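Removed from the display is one protein chain of the complex; every other protein chain stays in position.
And then chain A:
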Amino acid sequence: MLSHLFKLIWNKRRHHTLLMVEIWFSFLVLFGVMSLISYNFKNYLEPIGFEYENVWALDLNKNQDTTAIAEKLNTVFQKIRSYPEVEVASRMSNNSPFSFTQSNGNISYQKHSVLADYYTADEDFTKALGMKTILGNWFKKADVVAKFKPVVINKKVQEALFGEVNPIGKIIGENQKVVGVIENFKAKGEFMDNSPCIFNLADDKYDYNKVLIKVKPGTDANFEAKLTKDIGAIAKDWTTEVSYLTDQRQNQHNFALVPVIIFLIITVFLLVNVAMGLFGILNLNIAKRREEIGVRRAMGATAGNIKIQFVGEMWVIATFGILIGVLFAVQVPLMHMFNVETSIYWMAIGLSIVILYGIITLCAYHPSRQAAKIQPAMALHEQ
């Protein structure tokens, strides 16, 4: 029966070319969307690696002020730590969690090298974000004066540079010594890839004008107003901006999800068009092929055979379109495009095939049922 269906569609391929092209195009768009969704979904399943509730990010903008910056920063920092509302305060580089700033570079160990995100943070960073090391320790204040600069890496860097070997105490780059390993640190939120990252210890000699503050639960905007006012009193020309990590996380989510949603809407629109096209073509086909339905019934086809015939024809048409689409789509994982795990693309190809066949079955089912109900004597008599 399958070969019969293929033969029938192949002989009528000119009539179905447009539909096949439409299915091919839909497959490619669907593959794109499914890749995006699979990528984001897979990322979402990986823990973010830190806690962001009740954490505020303070941006200290010095504007034109150039005098006694380090002293003023230290005073501000001491002041922040002195509030009873503040549990922990930690200074770090500008690429704080959920910010849109990124800093990266290659790190290497022996013959291995990996591109990693760079962060600089002080000894209280893990307390502010509720993080834990899985090997070794986080920085200590005294590490600043150590012979080698202490660094903490995440598990991704460990896997890339050291494999199964314990990385604690190993020297990477020119003079960086691994003192600890953390599990995950997805600074751009849940939808970020769990990429390699490395932490350097913040040195008081340098200006780090980003402060993460872990406040006590229930701390409200009154404290925020008091904080900015007090900082303004210490450093008159500075401006202070307070952001809640929960809000910044939401912004990052929007940044990741809005393109997916837009793409998804376009795809749904396209698929609805394909579905309507299929539905129309099949209805027209059935109206034109009542004689054939009558003949097949006379030759021994059951109502079920007729249903399978029409649904099967649509599957065959879809198979031609999808096969061409798959030929294009498999190039993406084979050529390791966009530096994404190939399993994501294979999953997207599989999902796209299942969704397209599902839609085609749904569209073909009702007209095929109608075809199966045609009385053979009536269909043959009409001709």
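General observations
Note that in this section a residue touches a chain if its C-beta (ideal position, glycine included) is under 8 Å from a C-beta of that chain, and two chains touch if they have at least 3 such contacts; residues count from 1.
The rule we apply is simple: contacts and distances are computed from a predicted model.
The listed choices are "ABC transporter-like protein", "Decarboxylase", "Putative ABC transport system ATP-binding protein" or "Cyclase"; the UniProt protein name belonging to the chain that is not shown reads "Putative ABC transport system ATP-binding protein". Considering the whole complex, the residue from A:69, A:88, A:257 or A:295 that touches the absent chain is A:295. Residues 1, 3-4, 7-8, 11-12, 291-292, 294-305, 375-377, 380-381, 383 are the ones on chain A that touch the missing chain.
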